[in-house]
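Removed from the display is one protein chain of the complex; every other protein chain stays in position.
Up next is chain A:
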Amino acid sequence: MSLHVASLTLSHFRSHRVARLRLDARPVAIHGANGSGKTNLIEAISLLSAGRGLRRAAAADMTRRPEALGWKLTAEVIRDGETIEVKTWSDAGAARQVRIDSKAASQLDLAERIRVLWLIPAMDRLWIEGAEGRRRFLDRAAMSLFPDHATATLAYEKAMRERNRLLKEQVRDAHWYRALERQMAESGAAVHSHRMATLDALRTAQQDATTAFPAAELSLEPIEGDLPETAEDLADALEESRFRDLAAGRTLVGPHRADLSGRYAAKDVPARDCSTGEQKALLLSLILSNARALKARIGTPPLLLLDEVAAHLDANRRAALYDEVCALGAQAWMTGTGPDLFEDLGDRAQRLLVEDEDGVSTVTVE
């Protein structure tokens, strides 16, 4: 059981004017100088799943400048021997469109078929910065395991925005609040249970693996007060909090007020107090656990996008990462500035060189 990109065509995507690649199932090691367009290439891969990709950019921002014609990606993805043809594009300024096997499809359809996980340098400060980033990290893991987590999250956020507007405008109609709170309670309880199930899956995947990367102890904590678990509890908590929420002008209780807490298990130290290198190793450990958990759940490992990950690891850990990625059978797309970073991979990986020529990226298969 495997999942890999067999061909990829980029047109007017970021720094790439046209790029055509044919690939096999092995990991992909991409090297090239800073600013040559390596991350743009793996950002394109991240768009083979639902959402705004690894930079969380708007569709209009991904078009090549100065032409600004819009962009298009075409890929053949092989999943368990079956070919899935994905086309996704955005016409100048318009929302992203998706076609799967020549039929119009939604992003949720993509999420069901192609799972992609990534680690990028912007996540390096995940344990130090605000809770929002950690929630997003957990929600991405939850979406990879339970694609309908996205639907529940969207429904919860929509109902909460409505409720926040009522609070801000000091509306006092109790019926209206109750109607919205019931929606929030139902979708919020689903969000919470997906998150807890995800933590369980990650925990099991960490315990069952022999890995060179440190285990993280994860838990979900409320930013303040309680974290209601069932729909009834959440509905009660929202009703109880209404008076306080009216004063604050926003909703102060619910799954949007949860924080992912992580500890470096072997040392029993909070992740935020660990060294930069240890924090990175913890994140990498979680991504690999997520990939293992996915493989255990659906039988197929996800596509992995590891941006600038090799540079931060010492030689031993780097070799261990390559061994683990190969053992997982995942097509991991890894970027680095020099080919020497990927030496340990030998012929276990295919190599791409990305270069910049007068503002246009070119990709060569080596």
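Brief remarks follow.
As a convention for this text, a contact is a pair of C-beta atoms (placed from the backbone, for glycine too) under 8 Å apart; a residue touches a chain by one contact, two chains touch by 3 or more; residues count from 1.
As a convention for this text, contacts and distances are computed from a predicted model.
Looking at the choices "Peptidoglycan glycosyltransferase", "Multifunctional fusion protein", "Cytochrome C biogenesis protein" or "Recombination protein RecR", the name in the UniProt record of the chain not drawn here is "Recombination protein RecR". The chain that is not drawn here is touched, among residues A:18, A:60, A:84 or A:155, by A:155. For the chain left out of this panel, the touching residue among A:82, A:169 or A:268 is A:169. Touch with the chain that is not drawn comes from one residue among A:179, A:269 or A:365, which is A:179. Within the entire complex, the positions of chain A that touch the omitted partner chain are 108, 147-148, 151, 155, 158-159, 161-163, 165-166, 169, 171, 173, 175-176, 178-180, 182-183.
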